[in-house]
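First, the structure itself, so that you have it in front of you.
For this view, one protein chain was removed and the others were kept in their places.
We just call them A, B and C in the order they show up, numbering each chain from 1.
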Amino acid sequence: MTATTTRPTNRIGLTTQDYQGGTSTLCAGCGHNSITSQIIAACYDLSLDPATVLKMSGIGCSSKTPAYFLGKSFGFNTLHGRMPSVTTGAMIANRTMTAIGVSGDGDTGSIGFGQFKHMMRRNVPMVYIVENNGVYGLTKGQHSATADIGQHLKYAGTNVLPPIDICAEAIAADCGFVARSFSGDAKQVRELIKAAMSYEGTAVIDIISPCVTFNNEDDSSKSYAYGKDKEERIQDIQFIQSYEEVVVDYEPGSEQIVKLHDGPTIKLRKLNRDYDATDRWAAIKLLEECRQSNIFVTGLIHINESRPTLQQTMSLIDEPLAYQTEAQLRPSRAAFAAVMAEF
Amino acid sequence: MTATTTRPTNRIGLTTQDYQGGTSTLCAGCGHNSITSQIIAACYDLSLDPATVLKMSGIGCSSKTPAYFLGKSFGFNTLHGRMPSVTTGAMIANRTMTAIGVSGDGDTGSIGFGQFKHMMRRNVPMVYIVENNGVYGLTKGQHSATADIGQHLKYAGTNVLPPIDICAEAIAADCGFVARSFSGDAKQVRELIKAAMSYEGTAVIDIISPCVTFNNEDDSSKSYAYGKDKEERIQDIQFIQSYEEVVVDYEPGSEQIVKLHDGPTIKLRKLNRDYDATDRWAAIKLLEECRQSNIFVTGLIHINESRPTLQQTMSLIDEPLAYQTEAQLRPSRAAFAAVMAEF
Amino acid sequence: MTSLDTVVSAPVIDPNPPVINDFTLVVATENGSGSQTANNTLIRAIFKMGVPVSGKNLFPSNISGLPTWYTIRVSHQGYAARREYSEILVAYNPRTSDEDLANLPAGGVCIHPADMKFTTPRSDVVYYPVPVKDFIKEIAPPQHLRDYITNMSYVGVVTQLFGISRVEIEHALMHHFNGKRKAVDLNLRMVDMAIAHTVAHLPKQDPFRVEPLNKTAGKILIDGNTAAGIGALVGGVGVVAWYPITPSTSLVDAITEYAPKLRPAVDDRVNYAIIQAEDELAAAGIIVGAGWAGTRAMTATSGPGISLMNEFGGLAHFAEVPIVIWDIMRMGPSTGLPTRVSQGDILSAYYLGHGDSQHICLLPGDMTECFAYAGTAFDLAERFQTPVLVLSDLDLGMNNWMTEPFEYPEQPLDRGKVLDTGSFAQFLADHDNKWGRYRDVDNDGIGYRTIPGNQNPRAAWLARGTGHNEQGVYSERNDDWQRNMDRLTRKLDTARRHVPAPVIDARPGATVGIIGYGSTADAITEARDRLRAQGIETSSMRLRSLPLNEDVRTFMESYDQIYVVELNQDSQMLQLLCAHAPKDAAKLAPVNLCDGLPLTATFITQRINAHRTSVKQ
Partner (left out) sequence: MTSLDTVVSAPVIDPNPPVINDFTLVVATENGSGSQTANNTLIRAIFKMGVPVSGKNLFPSNISGLPTWYTIRVSHQGYAARREYSEILVAYNPRTSDEDLANLPAGGVCIHPADMKFTTPRSDVVYYPVPVKDFIKEIAPPQHLRDYITNMSYVGVVTQLFGISRVEIEHALMHHFNGKRKAVDLNLRMVDMAIAHTVAHLPKQDPFRVEPLNKTAGKILIDGNTAAGIGALVGGVGVVAWYPITPSTSLVDAITEYAPKLRPAVDDRVNYAIIQAEDELAAAGIIVGAGWAGTRAMTATSGPGISLMNEFGGLAHFAEVPIVIWDIMRMGPSTGLPTRVSQGDILSAYYLGHGDSQHICLLPGDMTECFAYAGTAFDLAERFQTPVLVLSDLDLGMNNWMTEPFEYPEQPLDRGKVLDTGSFAQFLADHDNKWGRYRDVDNDGIGYRTIPGNQNPRAAWLARGTGHNEQGVYSERNDDWQRNMDRLTRKLDTARRHVPAPVIDARPGATVGIIGYGSTADAITEARDRLRAQGIETSSMRLRSLPLNEDVRTFMESYDQIYVVELNQDSQMLQLLCAHAPKDAAKLAPVNLCDGLPLTATFITQRINAHRTSVKQ
């Protein structure tokens, strides 16, 4: 009816539309919806082929979101707390895929805590986003393991237990890409996702993502008001793809450049702090400091590219195990006969 | 036949015999057996009434040991990795008991990791001993989550994953009593157990306890040779009971005194390091330093008495819930009628 | 709501004569829009008029914005089961209005916001448009109450159109808002505005009427989870450990809500513990620890949680630790439909754990049983030193049911064979100075139990899931193992005689039997009335527990054809009945549905009639 307007396309000729999923059934205003948008934007920006992406999740409001992005990608909405193991299996079976997973603070910090830690220990290649609202959204407002001490909720009352710090736990587990962000900080979320998707091992992004229905009182550290008022970025982060022919100029001292394995670059412009994200010890200090003083820092907290990924430690072939043919999978008659002769 | 020799007795008139359990079925020379002896010795020294102690465990060679000490105490040899939750329930049901639990590195670091972390988060009052041999003993020699990178085992081959540090994880979880020891260091093990049993919340003791059958090669950080050669005590630790009428004299600067809630005292004589075990940040630093330089420090790594225990946060009555009578448990007719009238 | 339902073709309704106290009204809204207040107000007002009424909420598994249907069945006969169709539609959800309208029977009633558009309007339906927007403009409620107040408009229209008492509406609101007059008045303003509008502009064109009756006097309206929560408190619960999961969450919420009233704190300290665990494994572990240590310990969960509790279920069974697990069944397998009803966990619960284990299961079928079995479960768990599973479901647990008020229990708590320091000494004196945790002294399979804190130095034992002898000492001997297993079998047989017996309604001359359990009871009652009207007399047996007992065999012997009614795909109870009474197994025929909706009488009669026809051919 109207004149056909040509939507902008990315390097592989896709429009943002090609990265959309189904309509969200989350509450209007839910932080998770913003993150969904940034996942879409990041994949578009990266010109990812949807056929190469796996969308993974556990169970929760947050874990529903893979239905709302990348409708042309395969995905698995698994069990509560079990996204790490399923993703581990999928990424062993087909190491050529890029996995992006969405979890919640309950999904990760409560029922899934063990799997979360062991996934990082194995360095399973995936982007692991925690949409952290300090509450169980889908079961209607219980405290989660990341709830502040003293957090008060309508039905669940006051939380008395200390919060788990997703980033500190990730660093303790030797995770090589640890970031924190705020769903209201669209640009940072997007750049972090792009960097994470270009990183080779497990990349954890803990994103404060307010639950407008159950935990958005101004005094909650997971509320919009808190995030907006209190966010302190460690750096301005910019992700630069390898094909971008820009000369990555930067000011030494005030900027840090991290080169990723296949060529892309993360450019970090330091803000208030003189912070080196490649220094694990600095990360530990920063997190402990912020814990003590209740500071909400965001940015790329730690990056380390030296750990081998799980597929590397397992010496897997480059091709997907899933695509091995019968000829490759079945032993030769000779080898079989040789084994039988052992008995 | 022989003249009756009178065995020495403790303050409540019991002999060490009264703290013994069944005969061990572990391998001769297993580190776990030494720890069993020190648990017996510690309970004897503390003059604990066996009727007030709960012995808890998961599954593994280590977890079998509660059958070998305190034969007059109640105990529960639970499921693999699930000692924390069962103990949580028992200690809620009867807060007057003192719980001592024995776990293995597999039991705690692999299958039980989530429960372990959440128990500490809740500050469930119990002594939680990890008999850490870097290997699955009972299933015959697989790598556990605390195995060194590069650890080589006869059947399981070479471990490629970074080890979990039980103490670092405990500190990350805000545990208020974190210690490390070596089963070959009998005195330290004993004093730490005594201190731990007198502590009000969760007390974690990570004890390197060599598995002579599957992981005692000299180059393993869990071997006797390694422990003997490499152990570096942070402090000399001495536990002093409240009834001991000694004036606890100490040299400030070189000694640190920690007063526990009900009166007993831990006296820590500093050795090479100027170390303050009450400083959480110092503990984090120490562990990270030792991790980086492969130093095997032992001693009381951290103590903090400010966190309320689970029963305190739950506002439980002082008496055991388990001993409430029908009159106390059943609502009054009036209260019941009032509730019914609401409908 | 969906095509399956429409296999029952909707009747054509005559505008005359009046249909009094016998119809169903469905309210279509979005969840999160606060319609619950409106619906509860309506149902309570009708109930207080003395008219039997029941409400069923069909809601989505998300937090807000998706379609929700609340069905109110008014029935002078007291039928509370779901029906396939509703005569009256409150079409307040534009996203489903077309489908909702299509599902109305001819002659049905459609109440809708005046600005709602229907794609294919029907001419055989009565419309009552409501100028909701105008009302809201006039009332101008605070923004955050807007949706709530909006919904009050249909309360007003329905009140006026069908003759619901305005006084009872006010009372219901007073009840709902705990007497907070300001809230009540704001809501009432909308109700009254809608009533006035109806009087002025919506002349009555349909036959449906509510008229005062005397059939609810003394009764209450309650949901099964609340009943169970109160029951647990009355039953002496000590420790509740749980992990949130629909539809069991409201059970624990009820305990949390009523504990301060029923078990008031003394000096701010309480003698119960409610602990949110990190997952269901931990929840199960906590109650195993607490049960072993001597409290009445329970959890509430649903399918996925049951799956995760297998290992602990087996441990509690084998170490003989009393625990109570409420499974508010929802539709599985897997995550399934979290907000839909099912009776699909019968086999999983009965056989919980690997190896050989069969558990005591209670099957509450009404509100009284939801309340009472909370205590019974503890009594049985402690008596038999074993897990007891209470298999309720989403329909019982989360919907409103009419019931006699609950009675204060006259029986003392049955704490089972527990020896404290004193009785332990006495026991030794009476038993040759011998005690062993697992000795079958009374030949009923049940040992004498001691709990931590017992001062007798011989009273202690080490609980374990590994093989053990009568003393509880580790043993790998095959005779110890077999003897222990035989004792556990004996214990189950003892339990068989102690668990709640089936409720049997044996009718003279009946050759057909109907077996059911749980939330299908009302549909079965209604179906039997209809079959009787058809000339088919039936006897019925409502199972109330597992293991099955001799009564069940006798019932099965007594009828030529037996229908087993259940809400699952695999006819799970039928399978258990076959194994229990092989001689009569061939008589059983399934009447089973697995679509997530509460059962209707029509489904039962259709299936039975179809089966009878097919057998005759």
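One rule holds in what follows: a residue touches a chain if its C-beta (ideal position, glycine included) is under 8 Å from a C-beta of that chain, and two chains touch if they have at least 3 such contacts.
The model shown is predicted, which means the values in this text are computed figures rather than measured ones.
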Given B:Ser73, B:Ser110 or B:Ser198, the one touching the chain that is not displayed: B:Ser110
Selected from C:Pro105, C:Gly344 or C:Gly397 as touching the chain missing from the view: C:Gly344
Among B:Pro66, B:Gly81 or B:Gly184, the residue in touch with the chain that has been omitted: B:Gly81
Options A:Cys30, A:Ala90 or A:Ile284, residue touching the unrepresented chain: A:Ala90
Sole contact to the chain not displayed, among C:Pro304, C:Gly397 or C:Gly513: C:Pro304
Absent-chain interface as seen on subunit C, which is shown: 1-5, 60-61, 303-304, 306-308, 310-311, 313-315, 317-319, 331-340, 342, 344-345, 347-348, 351, 353-358, 464-467, 476-479, 481-482, 485-486, 488-489, 568-570, 572, 574-575, 578-579, 582-583, 585-586, 588, 593-597
Interface with the undisplayed chain - residues on subunit A: 22, 50-52, 54-55, 66-67, 71-79, 82, 84-94, 96-97, 114-115, 118, 314-324, 326, 328-331, 333, 335-340, 343
Subunit B, residues in touch with the chain not shown (by the definition above): 25-28, 59, 61, 64, 79-81, 110-111, 113, 136-140, 142-143, 145, 155-157, 213
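What we mean here is this: only the chains that are shown with their structure count from here on.
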Chain whose average C-alpha position is farthest from subunit C's own: B
Distance-to-centre winner among chains (Cα means, whole assembly as reference): C
Centre-to-centre distance between subunit C and subunit A (centres being mean Cα positions), rounded to whole Å: 40
Residue list for subunit C, restricted to those that touch at least two other chains: 278-279
Subunit B, residues touching no fewer than two other chains: 114-115, 118
